[in-house]
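Have a look at the structure that comes next, please.
Note that one protein chain of the assembly has been removed; the remaining protein chains are unaltered in position.
Then we have subunit A:
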Amino acid sequence: MTDTHVAAPAPTAAAPPPEEPRNTALARAALLLLRGRTLVVLVVLIIIFSSISSEYLTQSNLILMTKHVAINAILAIGVTFVILTGGIDLSVGSIAGLASMVAGGLLFKGLNFPGGTVFFSVAVVILIGIVVGALVGAVNGLLITRFKVAPFIATLGMLYVARGAAQLHSNGGTYPDLAGTEARGNTGFGFIGVDSLLGIPVAVWIMVVVAAAAIVVTTKTPFGKHIFAVGGNERAAVLSGIRVNRVKIAVYVISGACAALAGLLLTSELGAAYPDTATTYELNAIAAAVLGGTALAGGRGTIIGTVMGAFVIGFLSDGLVLVGVSTFWQSVVKGAVIIFAVITEQAQQRLQSSLNRRTA
């Protein structure tokens, strides 16, 4: 609509002059609403669900839902780094599963050497899990930069490779008990997924720390500027001396590490590691990023938007379960919300550019 208006040759003489500024003011208001749409949707969801169930807006349920959000939010923050450069990471769910199995194996049966078995402390196990995720991310990055494989294909391949590696790790089995023993010095894995600090689950604190770090990196550091530059216009980024390949590898490493962390949180909460952990979670993570206004073409988006997107998805899914909606409808509603988000995103872009042209 606005496009055709701008494209029109010139305002006809019949058009009254005061009409133009009023339109612009309306457009500005609409733009503001569209920019804050994730927040608007979240508030609407909370109003709807709390009017249906009195259990929705209780302190304990809000804490629980935020804990469920934490896992997807951490995955989505990692994916956002990749999407900002114009790439995509489809392998995060599988990386989460692989990290889960590596950590689970180390806790459950230790690391077998020909000379015996070594058990690591929980902190070391968590570190190894995250390093595994980062390494897989590095492989993704190298495939994309050195071997010029399209990100979609490289990470799609890694989705299968990492999932297969997770299954190979236990020959398909589950590591059932990750509590550890005092004798092995590896108790306490439940801390990150089960325990709380100051009444807030540790997983939520971890999400807050990861989000804060990601916000600082993307908005306050040269590396952050480079990420947006690569995603906005790769050719220009190269010409302005940014080491594009390094930036790209780094974002896949970040994405892999975040995915591994999310897998470890899930595994800690479950107290068991199984190879199918976090299957298809990559889709929820990408959906959260898109919902939060990250453009799939790259160059535009915010970490805070992604976190809000994860909140919308999590509060929606849990709300539907809480009020007892069937699984089938849960899928339909979730899909519809994502499509709606993309449509409003494009409406925002059109409105923005038309406003820019008007004021120019």
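Assume a contact is a pair of C-beta atoms (placed from the backbone, for glycine too) under 8 Å apart; a residue touches a chain by one contact, two chains touch by 3 or more; residues count from 1.
Throughout what follows, contacts and distances are computed from a predicted model.
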Protein name, per the UniProt record, of whichever chain is missing from view ("D-ribose ABC transporter substrate-binding protein", "TusE/DsrC/DsvC family sulfur relay protein", "Acyl dehydratase" or "S-adenosyl methyltransferase"): "D-ribose ABC transporter substrate-binding protein"
Given A:36, A:188 or A:271, the one touching the chain that is not displayed: A:271
Among A:50, A:121, A:174 or A:187, the residue in touch with the chain that has been omitted: A:174
Full-complex contact with the absent chain, from A:107, A:132 or A:338: A:132
Footprint left on subunit A by the chain that the document does not show: 53, 55, 58, 60-61, 64-65, 68, 98, 101-102, 105, 111-112, 132, 135-136, 138-139, 142-143, 146, 161-162, 164-174, 176, 194, 266, 269-272, 274-279, 318, 321-324, 326-328
